[in-house]
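Yeah, one chain of the complex is gone here, protein chain that is, but the others are all in their spots.
A, B and C are the chain letters, set down in written order, and residue numbers restart from 1 in every chain.
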Amino acid sequence: MTAVAVQPSLGRRFVAGLGTPSGAVFLLLVALLVAVVVANPNFADPNQLVRFLARTAPIAIAAIGQFFVIVSGEFDLSMGAVIATQVVIAGNVIGQDEAMILPGIALMLLVGVVVGVVNGLLTTVAKVPSFIVTLGMMLALYGFVRFLTGGAATGNPVDSFREIGRGLLLDTIPYPVIMLIVVGAAAWALMRAPYGQTLLAVGDNPVTARLSGTRTVVVKTSAFVLSALAATVAGILLVGYAGVHPSIGQGYEFQAITAVVLGGAVLGGGRGWVLSAAAGAISLELLFTLLNIAGIDATWRPTVQGAIIIAAVALGGVAWRAARKPSAPAAAARAEDPDPAPPSKTTTPPITTTTGEQ
Amino acid sequence: ACSTDGSVDPSANPDTGTEQPAETQASGEWFDQAVYDEQFEQRSATFEGDPETPWLQYIDGEMTDTAEWATDEPMRACFANASISNPWRQTGFITMQQQAEALTESGVLASMEVRDAGDDDNTQIADIDYFISQGDCDAFIISPNSTAALTPAVERACETGRPVIVFDRGVDTDCATSFIHPIGGYAWGIDTAEFLIDNLDEGSNIVALRILPGVDVLEHRWAAAEKLLTEAGMNVEDHFTGADPTEIKSIITDALSAGDVDGIWMDAGDGAVAAIEAFEDAGAELPVITGEDEMSFLRAWQERDITALGPVYSNFQWRTPLLALEMIANGEPVPTEWVLPQVPVTEDDRDALIEANEGMPDGHYARFGGEDLPGFPDAWQNR
Amino acid sequence: MSAVVGARPVRRRRLSTTAIVYLVLVAVVALSAVLVTAAGKSFFTAGNLAAILTLMSILGFVAIGQTLVILAGSLDLSVPYVVSTASIVGAGIMAQGTAGILPGVVAALAVSALIGLANGLIVTRLRVHGFIATLGVGLIISGWLGTSFQGSFGSAPPEFRTIGATLIAGVPLSTIIMLACAGLAALMLHRTRLGHHLYAVGGSAQVARLSGVRTQVPVVVAHVLCSTLAGLAGLLLLARTSVGSPTIGSQGGYDLMSIAAVVLGGTLLSGGVGSVLGTIGGVAIFAVLDNVMSVLEVNPFLKDFIRGAVIVVAVALYAWRSIQRRPPRFRKEAGA
């Protein structure tokens, strides 16, 4: 006789899901979209929307990459430097030579893989905290690339390569949007696949994962590789969109982490939805657009961004703790709840324990 | 003699003399009528010296007597550089290194020790103090990271009694042997604003793309331009871009979605291509644009044949400090304030400049003035 | 009884991490001296040592504070903006002259402490991860700085500036103040309840709570002290530069550099283990490294590369030895 309840219906799970921080970001996304459209009705034009999406694709893809690392319990601060590196490679290696496009892309992917593997192995095998590893990688990459190029990339790569970040499929849908959809779908599938679940398990408890036969070194390292590859894709899109410049990619790591956290993932690992990370990134861009439309000085932008992430994370935590309180009157009776549980490691609906007979 | 107070005679120090008691600046008020007027004049002033070597030209004025430093011995120069963190500085630094090499050949320089402060005031102060205390510098060259903060350190360098040459950005003291700089930011602002006003109708929409706030050299450019543009009845909105082309593109795209954009004003040229592309991607008519003598901008300008101007913050000024040292070694007087010419690139000389700089990377500056140095062109091409 | 507590193998006293940090420092100094001498210059001159010590002092202040915060299990990414804020506030008030020195110092430190309090309360009361909380607060302040101040602001009277330029027996006054702060911080950590509780909370907040420690207090205090120390760094920068600057903090990259120095000093990023003494060692390693790279005129871009590599390699070194291995019971490789 089992006492295990059946899985709740899809609809109920959907509604329950929206209540979690990872689900709530989609509500935030919709709300911001509505606000932007109200403020600037032009924005509702599908053409505009799709262009906006194209513009946010690089950061959304970067956020997806960062998600894999964060959910495995680590940080990747080297993302922006990887993007900058790839941009420089695009300019210097591909340049104006169409024949170099494929070798160039291959080189960029290889560089991405190498960076990810080095980050991953230093974190897992050498046991250096990933914050430090990727900080070091960031310094080293920025320094090395600029050292090699004397700080200046040759120039924009050939236009046919830049089409990836600039062009439209059938004159309607920008390639970056397609790329975002493909990456998003792949990431979603990956998180549902055994690999993604194992990644979650490694983030939750690496010891358990190892004793379950998980190659934690391989799994975590591959998360770093995915992150570096996402940065590579973002770099390819950005160099297409905007051309070569040393400042491209700067700050992307913090932007991506912000997006992932806004998407309800928990720093420390084990929890979060990958598409929420992308939604977090898009929400952030929508917010900036809104500020712009509202005529707020761009210099205030960091302030708003700072306030938003603090509020989002705090509210996420509060919402979760409120859900844990038994019922309204009882909750009122102990306003001061010195709950020992760590802030936001947990995000599921309440449980009830049924008693089984033997 | 060094003066420590901030109230330096502004006319002696046009580009930076506006660093008045800083409280007034806090409000973002960068405009200074007197300096503006002076630079307005200097744009059409006559420059002493050979126009073939603009890096040696200067506007007639007070000279510093350098007889006390005359020497036949090669000099050990110590250069405290703010950074080489942007293409303009990189190009200039290459020119400077090439110049140093040439002067070493000719026996003027024994060595040039360089310290790079990595954009940090504190590091640069430490660098200067190190140069002073190690004591084996025959002359100091300083490219200050910021104006007010470096003033005390420059004063300490002056106190050693050796020649001190300050270039690019100034400091709030007139103790330096020579302060070398192009005419200045207001001149840039006047040139560009006049160009836009001449080429656009009243009431046109102009988007100004600015790198970042708070840098005097950049702020002066905009202060002058904004004044003229608004006076001429233009609709201007300005944005900070961090020089990031992604950001530039987004700003233009948003602006185009809200209405027409007729003109683009930039305080540096290296993002101009992204701005132009944003118009192309949106299928909008290309604007009248002011960029810089940066190669990517000049090339884009040539390719698309737009209406444009390339204002210049003369990159060749990086040669001048070392050449000033040569003059000092010879005991020749040097201009106390050495104002270099600053001639915008127009459609007329654009093509010639592009040809002269064939093979140079984007991020190179057309008026870099190093064509006669021994390493040309490899040193600039293979960075 | 003896079977319970007696059977354990003899516990070897191992070299402490701090000792290793200082060994690394000695090695770095020795190597630097050799390299500098090989380049035909001298390392152990008064001027050069003063340069290194000066370089240490600013990062030192920030890193001491960062140590406290990291030990308590949090993180502070807002320090660069606190540094700038303190320099702005101090310079604004001191612009009136000598009479403004004391009020300027007090106000700058008070504002810094308030920012720290905000950080601490967001971390403890709103239960936002220190990374996010201080990133957010840093962004908030940077927006304010960027909007309200452009270019330098205010000024420091000459009397105040002497702090930045005074040497006592060849040691910059700023370094002496920094070392005094380090001493006080170490004393606080090891000799006060607060210090013990700070370690406890960083080690395990749950354990600390169940032991009756008010877990929020050490975290808040650590954040307040960290910001106050960052404020001191800002004031010192004010003394050196003579004007307030809204970007002076971000110019130095004090957020990531201080964290790197703390970790280089052997403190665990996850909290609960480490020392101020180690951090000073870490800061010194950075300073010597930077100094020797400057003396050797290493390409500035290569400098960043080397810095990054050194951070990772050094921390890998500590991590390698601190992987907790139980002492083996059987050492021989052949079966008995």
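Operating definition for what follows: a contact is a pair of C-beta atoms (placed from the backbone, for glycine too) under 8 Å apart; a residue touches a chain by one contact, two chains touch by 3 or more.
Here is the rule we use: contacts and distances are computed from a predicted model.
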Options "Transcriptional regulator", "Multicomponent Na+:H+ antiporter subunit E", "Sodium-dependent bicarbonate transporter" or "Ribose import ATP-binding protein RbsA": UniProt name of the undisplayed chain: "Ribose import ATP-binding protein RbsA"
Partner chains on view for the chain not depicted: A, C
Which of C:F61, C:Y199 or C:Y318 contacts the chain that the document leaves out: C:Y199
Residue of A:V34, A:L169, A:L211 or A:A294 touching the missing chain in the full complex: A:L211
Residue numbers in subunit C that touch the chain omitted from display: 1-8, 11, 187, 190-193, 195-197, 199-200, 203-204, 206-214, 272-273, 324, 326, 328-331, 333-336
Contacts of subunit A with the absent chain, listed as residue ranges: 1-8, 13, 193-195, 197-198, 200-201, 204-205, 207-215, 270-271, 323-324, 326-327, 330, 333-334, 336-338, 340, 345-346, 348, 350-356, 358
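We adopt the following convention: only the chains that are shown with their structure count from here on.
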Arrangement of touching chains [line / ring / star / complete / other]: complete
Farthest chain relative to subunit A (centres taken as mean CA coordinates): B
Inter-chain centre distance, subunit A versus subunit B - centres from mean C-alpha coordinates, in Å: 40
Separation of subunit A from subunit C, taking each centre as the mean of its C-alpha atoms, in whole Å: 30
Of all residues in subunit C, the ones touching two or more other chains: 146, 303
Residue numbers of subunit A (touch at least two other chains): 151, 299
Complex contact set, residues of subunit A against subunit C: 77, 122, 126-129, 131-133, 135-144, 146-147, 151, 254, 257-258, 261, 267-268, 297, 299-310, 313-314, 317-318, 338, 340, 342-344
Footprint of subunit A on subunit C - complex, ascending: 122, 126-129, 131-133, 135-144, 146-147, 205-206, 209-210, 256, 259-260, 263, 269-270, 299, 301-309, 311-312, 315-316, 319-320, 323
Sites on subunit B touched by subunit A in the complex: 84-87, 90-91, 94, 213, 239-240, 242-246, 248-250, 253-254, 257-258, 270-271, 273-274, 277, 281, 295-296, 361-364, 382-383
